[in-house]
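Okay, here's the structure, questions in a sec.
Here the complex is missing one protein chain, while the rest keep their positions.
Let's look at subunit A:
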Amino acid sequence: MTNAKATRPEVVVPMTTEEETRPAGGTPAVGRPVVSVRDVDKVYGNGTVALKDVDLTVKEGEFISLLGPSGCGKSTLLRLMAGLGEVSAGKVNWWEQDYSVVGEKGRKLAFVFQNATLMPWARVRKNVRLPLDLNRDKGDEAEQRIDQALEMVGLSKFGDAYPRELSGGMQMRVSIARAMVTGPNLLLMDEPFGALDEMTRNKLNDDLLRLWKDNGWTVVFVTHSVYEAVYLSNRVVVMAARPGRVIDEVPIEAPYPRGQEFRVSTEFAGYCRRVSEALEVASQQGEEAAS
């Protein structure tokens, strides 16, 4: 713990990594690495190679999407970034240190699952406060943070509802509020809006971008939708299957805030075509490997 404190001044040291620094469109502070994945392999007990030689650095303030055909290991990669499961080879670092720094002030991590993953027996408010309860945070400050989180996702009036009384989109918003309540710095999202209809999805995409801006989060977002990836991210990481690996990265340099105009712009269409092509290559490579 003291070690973490000692290394903190590194923040002021300008970033000089071997990596090419991409100009991230419209995002001012893209800074030091938040999560870095180095030469990571993940082999499951049954011999499935889920990830092979994956290299990825997520920098502060970035919004990154992991995109790829099913079985490309994007969810596995996200889980490794969350500290769920061990790597078979290589290394994952959080804030340039090991997993033990996660949870400290300024180094908090939250995960949003594919389905809302709420406790059905608990009211919305109780669900949102779960991370605080587990951390034994009580008192007025905790209550305020719950209120704030509920307000940000527009569910202030639904604190006493049970999850089953809410629509799928609202449940997902509860899930996001729960992730927000600890004041995370890094938000990992595993196809959070995959099961929702397009209208709700677009709305939540806009909400998410607003929250990302307001809270200064770093976001890693897994999706299988090209449009969603392009709309949200400053960088789309394209992955291929068998074995799961990164095959391309497409920077999206359109400025934020992005809105309806961006969705219908030729720039957007251009990026979507570029990403779709990369995805096409990824699918072909996966199929060749399978045959």
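Note that a contact is a pair of C-beta atoms (placed from the backbone, for glycine too) under 8 Å apart; a residue touches a chain by one contact, two chains touch by 3 or more; residues count from 1.
The criterion applied here is as follows: contacts and distances are computed from a predicted model.
Of the candidates "Cytochrome aa3 subunit 2", "ABC transporter permease", "Copper chaperone PCu(A)C" or "Protein kinase", the chain left out of this view carries the UniProt protein name "ABC transporter permease".
Here one chain is not drawn; of A:70, A:135, A:156 or A:265, the residue touching it is A:135. The missing chain lies against subunit A, touching residues 82-84, 103, 109, 111, 113-115, 117, 119-122, 130-131, 133-135, 162-164, 182.
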